[in-house]
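The excerpt is restricted to a subset of chains, each kept in its original location.
Just so it is clear, A and B label the chains in written order, and each chain counts residues from 1 on its own.
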């Protein structure tokens, strides 16, 4: 499984395409991780933040985009470094010149954990493939 | 203390009763954990997510419900396994045939941490009991 939450400051609403960013992250996990992330376990979501103080609090144009990843334990350190370096570069490149147009802090954190799960999306995917 | 956040995809809004689920979780922590979670420290909340990409992103009916638990350190591994196995089973059973009606990914993660706290709910509870 892999959960990604993209939290972002509301003042960026007109400056990037949240849906496109979420789709890019999910696609990268599906297609560029050698199958490490089972498709049915991918859940990428956006969380808009309306109240914030950034840096010195002096510039209403300062914005942030913060990715938090939670994935199952057991992937090697090499995989994690390589895959998330690539994912972060993809996100940064996708945002393009946003960092030049205004002050923006992009960040990403990755955490591993075991948990409990019950998931009927895998069955839907199997059915979809069979058609 | 015990914090639980139930994050869920907005497309499930008509398919489960969030309030009932939050009450079930709080009640299970109060009444089925042998007093391990002081009542005044229980905080269960829901967080609706309106933007997401799930699995292959191809099915607008795919949904998710994700529980994140944060509790104080020091409970035994046996307690954690036993209690959270039960809690997860309760939540899954409470959701009933939701997993058959549509593709849904349910998950739960448990983290332990020490923190800082200041809490006047314990006093309210003591007063309530005294009446």
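Things to note:
One rule holds in what follows: contacts are C-beta pairs under 8 Å (C-beta built on N, C-alpha and C of every residue); 3 or more make two chains touch, one makes a residue touch a chain.
On a predicted model such as this, the values are computed, not experimentally measured, just so you know.
Here 2 identical chains are displayed in place, and the whole complex they belong to in this file is assembled from 3 copies in total.
Rule of thumb we're sticking to: only the chains that are shown with their structure count from here on.
With each centre defined as the average position of its C-alpha atoms, the distance from chain A to chain B rounds to 23 Å.
Within the complex formed with chain B, the chain A residues making contact are 1, 3, 18-19, 22-23, 25-27, 30, 39-48, 70, 113, 115-121, 123-125, 128. Across the complex, chain B meets chain A through its residues 7, 9, 47, 49-59, 62, 64, 66, 84-85, 88, 92, 99-100, 102-111.
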